[in-house]
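The complex appears here without one of its protein chains, the remainder shown in place.
Moving on to chain A:
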Amino acid sequence: MVKEEQETANRPDNTAFTQQRLPAWQPMLSAGIVIPGFVLIGLAFIGIGVALFVTTRSIQVLELDYSGVEQSSPCFKCSDTSTKNCVCNMNFNLDKLFEGPVFFYYGLSNYFQNFRRYGVSKDLDQLSGNLDNFENPTDDCVPFQYDANKKPIVPCGAVANSIFNDTFKLYQIIGGTKKPVPLDGKGIAWWTDYNIKNRNPSVTPLKNAFNGTVQPSNWPKPAYELDPTDPANNGFINQDFLVWMRRAALPNFRKLYRRIAEEDYAQGLPAGNYSLEIAYNYPVLSFDGRKKVVLSNVSWMGGKNEFLGIAYLVIGSLCVVMSVVMLIVYAKFKFPDEE
């Protein structure tokens, strides 16, 4: 034994690994596997596609553009930026029950919330209630860091400064009278944003924390007075503020404004006439933007979107077609040989 060892001191290890002989699966891309595979994938996709398509068909969506570009629009008068506190009404009619819960969105088009320098312009530490950052907001917020008097802006940055400030009221018109539809603004922001990420400084009253700071230039009122009705909806944990701060991915987006799920409207909006009262403040026409209101209900897979269902159907069919093509090509090669 010893002798053998000595004689083979340089002998390599003879293991499957070192000899590159690990058991291996070789995926054979032969027609026998590929064609049935394609058929199977195709059929499965068609199945999913049909399900998605049916689901998304059941979703109801109502969109109302209120930018006031056309003169016929009730909001045309408000589109002039010189008018202050302009209110306009949009009327619409529902043929059938708009099934609840109905989500009330506002939508903006051609609005680049994903612009890089815009997106950076906020102070996460300030928003989490760090008082140091009240006095010295981060440099990211430039030029919305300090005002002309070198007073720190809280909340600082372009995102906060440009908060969407149109407000909406929805009325059902029953026999000429306006019955307000209750809009639920609670829990429209991410739970984590409201409870963990954004925090007000633990100073009571909240107002004192903002001493020595100024509100963003576009804001009519300071952060601690955003919602006079609910003290828990002020400061950095104001739901509308949170929704706005979560930047949209694409230049055409909608953001959740309210939910309609209370009182008489728990089952949805019944058929009938409605009036939407809009406090028109937000200027969008200067950059060719559009504003709209969207009412929608949702399914298990989110809002109305027919794309995915169609995509599944198309791809599934494509797979099946390809497999048929391959089969034909095969047949051509196969039969001459067998003769």
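Going forward, a residue touches a chain if its C-beta (ideal position, glycine included) is under 8 Å from a C-beta of that chain, and two chains touch if they have at least 3 such contacts; residues count from 1.
FYI, contacts and distances are computed from a predicted model.
**Student:** Given the choices "Ciliary neurotrophic factor receptor subunit alpha", "Phospholipid-transporting ATPase", "E1 ubiquitin-activating enzyme" or "Cullin family profile domain-containing protein", state the protein name listed in UniProt for the chain not shown.
**Tutor:** "Phospholipid-transporting ATPase"
**Student:** From the listed residues A:P12, A:P205 or A:P228, report the one that touches the chain absent from this view.
**Tutor:** Reading the full complex, the residue touching the unseen chain is A:P12.
**Student:** In the whole complex, not just what's shown, which of A:L62, A:C86, A:A261 or A:I315 touches the removed chain?
**Tutor:** Answer from the full complex: A:I315 touches the omitted chain.
**Student:** Can you list where chain A touches the absent chain?
**Tutor:** Output for chain A: 2-3, 6-14, 18-20, 22-32, 34, 41, 45, 48, 52, 105, 107, 111-122, 124-125, 127-128, 139-140, 142-143, 158, 161-162, 190, 192-193, 196-197, 218, 246-256, 283, 286-287, 289, 300-303, 305, 307-308, 311-312, 315, 318-319, 322, 326, 329-330, 333-334, 337-338.
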